[in-house]
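The complex is shown incomplete by one protein chain, all other protein chains being positioned as in the whole.
The first chain written gets the first letter, and so on, giving A, B and C; residue counts start at 1 in each chain.
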Amino acid sequence: MPESILATFTVKRLEIIAPDGTADESLVPDLSGDELRRIYYLLLLTRAFDGRALALQREGRIGTYPSVLGQEAAQVGSAFAIHERDWVFPSFREMGAHLTLGYPLHQLYQYWGGDERGLRTPDGMNIFPICVSVGTHIPHAAGAALAAKLRGDRIAVIAYFGDGGTSKGDFHEGFNLAGVMGLPTVFICQNNQWAISVPLSAQTASRSLAQKAVAYGFDGIQVDGNDVLAVYRATREALEKARGGGGPTFIECLTYRMSDHTTSDDASRYRSPEETEQWRERDPILRYERFLAKRGLWNEDYAAEMKGKAGGEIDEAVRRYESVPPPAPGEMFDFVSGELSARQQRQREEASP
Amino acid sequence: MPESILATFTVKRLEIIAPDGTADESLVPDLSGDELRRIYYLLLLTRAFDGRALALQREGRIGTYPSVLGQEAAQVGSAFAIHERDWVFPSFREMGAHLTLGYPLHQLYQYWGGDERGLRTPDGMNIFPICVSVGTHIPHAAGAALAAKLRGDRIAVIAYFGDGGTSKGDFHEGFNLAGVMGLPTVFICQNNQWAISVPLSAQTASRSLAQKAVAYGFDGIQVDGNDVLAVYRATREALEKARGGGGPTFIECLTYRMSDHTTSDDASRYRSPEETEQWRERDPILRYERFLAKRGLWNEDYAAEMKGKAGGEIDEAVRRYESVPPPAPGEMFDFVSGELSARQQRQREEASP
Amino acid sequence: MTQLNMVQAINLALREEMARDDRVVLLGEDVGRDGGVFRVTEGLFEEFGPERVIDTPLSESAIVGAAVGMAAYGLRPVAEIQFLGFIYAAFDQLFTHAARIRTRSRGRFTAPLVVRTPYGAGIKAPELHEESTEAFFCHMPGVKVVVPSGPYNAKGLLMAAIRDPDPVLFLEPTRLYRMVKEEVPEGEYTLPLGKARIARPGGAVTVVAWGSMLQRVMKAVEGYDAEVIDPMTLSPFDGETLLDSVKKTGRLVVVHEAPLTCGLGAEIAATVAQEAILHLRGPIIRVAGPDVPVPLAKLIDHYLPSPERIRAALDEVLQY
Partner (left out) sequence: MTQLNMVQAINLALREEMARDDRVVLLGEDVGRDGGVFRVTEGLFEEFGPERVIDTPLSESAIVGAAVGMAAYGLRPVAEIQFLGFIYAAFDQLFTHAARIRTRSRGRFTAPLVVRTPYGAGIKAPELHEESTEAFFCHMPGVKVVVPSGPYNAKGLLMAAIRDPDPVLFLEPTRLYRMVKEEVPEGEYTLPLGKARIARPGGAVTVVAWGSMLQRVMKAVEGYDAEVIDPMTLSPFDGETLLDSVKKTGRLVVVHEAPLTCGLGAEIAATVAQEAILHLRGPIIRVAGPDVPVPLAKLIDHYLPSPERIRAALDEVLQY
């Protein structure tokens, strides 16, 4: 058998809601009207949170901020499938996931306002602190999943990252570990097609990101990342598989970063407004509204009501954020180690006379 | 289109010589009898080099040494396809490739004898020094290939590494760079199925290593690594493709490490003699002898003659190695930088009074 | 001559070196069309094209690793790491390879490359964007470490770094990027690596500082008879200038942003304690960041050595 076929692999793609709001009913997840509406509210809340963050940044009330505009469905849809006992390892652009998981909104503003205390996850939530160094948290997710597996905990571990993150060595080492040990991990890539100014085509020659899973012996799937139900469905299935011992899944959510990379960036330097404009038509909230409307779960009044409610929640979060007194100098030392060295103690005294 | 197939990938496998020496004539590379015999001699020379190295180590005349026993075909077959202008980035277990490329044998002994000077590649050869840190030379190969591409040089760049090397972050980052920039690289993995005591099944869940190329958008192929002509053919095609601007190829040579990992290792601690025994039947030299015999290019006398010749070459190399005087202490400083700092100069004087 | 800030001066150095020597090639994340997140490479993509100004995937180890291969092949790569806080993934490539390829190959292959990276605190950026871990890289024989302190020397030092036959880590203090403008001549000039500069002559105490701390020190020493040394090259360190000054003043204060323990201040102090201790009148005082991870914006001002702490050190040592 001279030249033979050793193996064949296929990579799938999932979409449920068409741009006009019609859906493939056989794939629509089994969610109640309340749940469907809850998802809608979380999408609105994400957008409201984001818009306010941009405004706060312009006014100097928070620091550099990375907008999630356009990626709400990928974040809310995936996070909505996560259970409380699951562990989540976010990157830095998942505020929509954070708030879907119930992370206190004011703490998110606090963090982006330059206050570490915003990263203290409330007890009972298993959300790791935001990881600024791209992709380097992927091995942590593998490690937590390994620990859960050794402990016999039927939970799943989720890591979020972007298309740029797939180029890092830690992506590879973490994926490989998860694959070879069959760990209960769900890797969610928000492929928003840009890593600052670097387009996907300059990030990798891979036709899809999903196919990168082939290298690790587990499944990869691409979903329409602007279709909140497709994201939800794929994530829920992957989480169930993971919790049941079926090993890792890689989900590529194909979406688009509508904003600048962060408030320090100017995307007009490197991409055309036409490209962004095209994606505006695929707005994830718009599409979901059409879907809900067809089911009688949405109309303009309802939208206005929900937007008002979200705005109120945001107002309250901003108020809370801004009422927190600044950290005392000595707080730098509070969590360096379980116990400070003699030298650190002296330094602490010097810092807070 | 709800759930659809996004893409399909196939991974091929190449073998030319069957265990009994019969060959698929349509695939036998177009090599003269002299060339076919030259390959045979290089296989013998590799084995002789290796056997002598083990003996020298036992006698304390060189240090720790990693045997290439069983991997001769993967090394000679691939290196035989390399042109003088190509650049080669070896790992630490390619002595068969080194000698095929004409690297001075005595320098190889010198290096394994603990003398850096063995790594000075003769002028005119583009062989990078042995890389001990597994997989970390893969980005160098990508970089050299990028440089060659920018310069417009029609050359190829080859990197050698093992199955263990495929788990390193640098494998991923180097492969990704090569893929996205379409660099003239040929990546040759000697999958000898062990990384010290870690078997392939604990290294990755990937069904083959070749399929890892799917992640980077270029071709991967598995070849029978104990079939010297299959290795040669696959490498030559990949090199030609690379030189012609066709981008990277990943070649997995499936072979087996017949020896302990190094002379410091004891493989009986972690694998069964039966497994090794099975592979003895697939000895790459034996198979090639059968192939040559069928073509009238080999008989016992010829083998004895060639073994004698190889032995003589090795004797001479050992003699040369052992006649080199040890380095002077000051040589530590010779190549730290183009110019030594004042402090280093003082240190150098102290070291060599 | 034109008044340029440091970003413009570095940009000019890159442009001129690229025009002079077609082996000079830039690579890194967002160095191309975007011109770098601080605009240091602005206009170079347009001028020299995508073959000379290369946007890489997001992979720091490959950026430095590829630069090693490019340099060995004969190019003069200038790699950018977007912030020093992201260089640790490339630590292995720098230390295991860039620093050693000349030694390992006994001179057959070399790594004439530059790794440029924004450095230091004071711009209120997110975590890992305000690091100053120069000491790590000063413990790597084979690697040079340079920190410019102003637009003029930034240009001259970068030109020297690009022409250097060995790897140079070029740390660009973000806080100084646009802080001052200076006359920066067009055309070639290099400042020798490994030579310090007396930023201010004085007789009673020697103060060593670099990066953004140098500016702070220059203000803090007003009214003191202090000699301020701006090393510019941190590795190899100009021991001669240091020792000459300390022998004259008999007193030494070192100021740096990095955490105290095993910071570069330790090496400077130890050098003097070994080679000029008999000239010292009092303790060698290091004014440094505390031994904590660099905090975020709300605490960064408490982290950095304050003018008060610098003056307190001067007052203390002047008692002797």
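We adopt the following convention: contacts are C-beta pairs under 8 Å (C-beta built on N, C-alpha and C of every residue); 3 or more make two chains touch, one makes a residue touch a chain.
Everything numeric in this text was worked out from a predicted model, so none of it was measured.
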item: Contact set of the excluded chain (shown chains only); value: A, B, C
item: Chain not shown: contacting residue from A:P29, A:G51 or A:G143; value: A:G143
item: Selected from A:E15, A:E72, A:E116 or A:D224 as touching the chain missing from the view; value: A:E116
item: For chain B, the residues touching the chain missing from this view; value: 63-64, 92, 113-116, 132-136, 164-165, 167-170, 195-198, 202-204, 264-265, 269-270, 326-327, 329, 331-333, 336, 341, 343-344, 347-348, 350-351
item: Where the missing chain touches chain C, by residue; value: 61, 85, 88-89, 91-92, 95-96, 99-100, 103-104, 127-128, 133, 135-136, 138-139, 141-142, 235-237, 258-259, 261-270, 272-275, 277-278, 280, 282-286, 291-293
item: On chain A, residues whose C-beta touches the chain left out of the figure; value: 87, 89, 116-117, 119-121, 123, 128-129, 133, 136-148, 150-151, 169-170, 172-174, 176-177, 180, 334-339, 341-344
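Here, only the chains that are shown with their structure count from here on.
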item: Chain separated most widely from chain A, comparing mean CA positions; value: B
item: Approximate Å spacing (C-alpha centroids) for the pair chain A, chain B; value: 43
item: Inter-centroid spacing, chain C versus chain A (mean Cα positions, whole Å); value: 36
item: Residue list for chain C, restricted to those that touch at least two other chains; value: 56-57, 59, 61-62, 89
item: Chain B: positions in contact with at least two other chains; value: 169-170, 172-173, 176, 180
